[in-house]
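Notes to accompany the following structure.
Note that one protein chain is taken out, while the other chains of the complex remain in position.
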Amino acid sequence: MEIKDLQKAVDDWANQFEKPYFEPLSMMACLTEEVGEVARVMNNLYGDKKKKGDEEERHLEEELGDLLFSIVCLANSNKISLEDAITKKFEKINKRDINRWEHKTNNK
Amino acid sequence: MEIKDLQKAVDDWANQFEKPYFEPLSMMACLTEEVGEVARVMNNLYGDKKKKGDEEERHLEEELGDLLFSIVCLANSNKISLEDAITKKFEKINKRDINRWEHKTNNK
Amino acid sequence: MEIKDLQKAVDDWANQFEKPYFEPLSMMACLTEEVGEVARVMNNLYGDKKKKGDEEERHLEEELGDLLFSIVCLANSNKISLEDAITKKFEKINKRDINRWEHKTNNK
Partner (left out) sequence: MEIKDLQKAVDDWANQFEKPYFEPLSMMACLTEEVGEVARVMNNLYGDKKKKGDEEERHLEEELGDLLFSIVCLANSNKISLEDAITKKFEKINKRDINRWEHKTNNK
């Protein structure tokens, strides 16, 4: 699936409703809520709030799906191309971070 | 209730357990989760995700209680006095923000 | 400093302005921003994004002051007593969590 097709699919879904997208700060609150859900599952998987059972990994996939969906809604309603956004991010990190962390060495 | 008594009460509660406080980044994830819960209720009360019924205001009190508790845990385990923190905050805003927003005028 | 005096001091500060409190979801976005700042400092102190120097602990105090201030604004504008909220939180955890984590034993 192409990123732009994902944005189009979310837009088609939204446009079946009378009010396709929430108000901007309402969407922002949704995004905050979704990140909180990811934090809960990450804590269950890796933190001191560990939960028994092996279904937490499935939950992480689900919460990341919810979070990505929120971000696409926010991008769509602001006419932002996430492909452009991530392309610029790569340009930024390739310049900025080139000496930020230790690189692998070939001779070890 | 004094802020320092709140910090002491949380510390007494925590110290009844073998491991009084979570690891720092696990506590941080809890804090993120709690803010997500506050965002959910705020969206129910004021946003496009409105919920019927009148119990959401009670929920906001509950979520703010959870959030404040998280912050006290994080402060306690880092030996930070929230009274000192907020005192310095007041000093900062009284200097910085003095001309940031429009003040009330007396003659209207 | 009493919690209720803190709420009063923030309210007095806010009421010097024409518009004492932001709109609810704008306040929520501020709260999200402040938690992000706390996350940044916690990562600098305890995570893989470590920063050299010893001023990060002072930064954590500062960010917790900002975060607490945000919460008081949100509580004030919703007429919520944080003392009531935290009192109910203690009632909840004293019932619910009584057997949730391992207690200290006296005979070791």
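Some observations on this one:
For clarity, chains are labelled A, B and C in written order, and residue numbers in each chain start from 1.
We adopt the following convention: a residue touches a chain if its C-beta (ideal position, glycine included) is under 8 Å from a C-beta of that chain, and two chains touch if they have at least 3 such contacts.
Predicted, not measured: the structure shown is a model, and the values here were computed from it.
Judged over the whole assembly, touch between the missing chain and the shown ones holds for A, B, C.
Seen from chain B, the chain kept out of the figure touches residues 23, 25-26, 28-29, 32.
One chain is missing from the display, and on chain C it is touched by residues 19, 22-23, 25-26, 29-30, 32-37, 39-40, 42-43, 46-49. Residues touching the missing chain, restricted to chain A, are 1-3, 6, 9, 13, 15-19, 23-25, 28, 31-32, 35, 38-39, 42-43, 45-47, 57, 60-62, 64-69, 71, 74-75, 78, 80-90, 92-94, 101-104 (touch as defined at the top).
As a working rule, only the chains that are shown with their structure count from here on.
As a whole-number value, the distance joining the C-alpha centres of chain B and chain C reads 2 Å. In chain C, the residues that reach two or more other chains under the touch definition are 23, 25, 28, 32.
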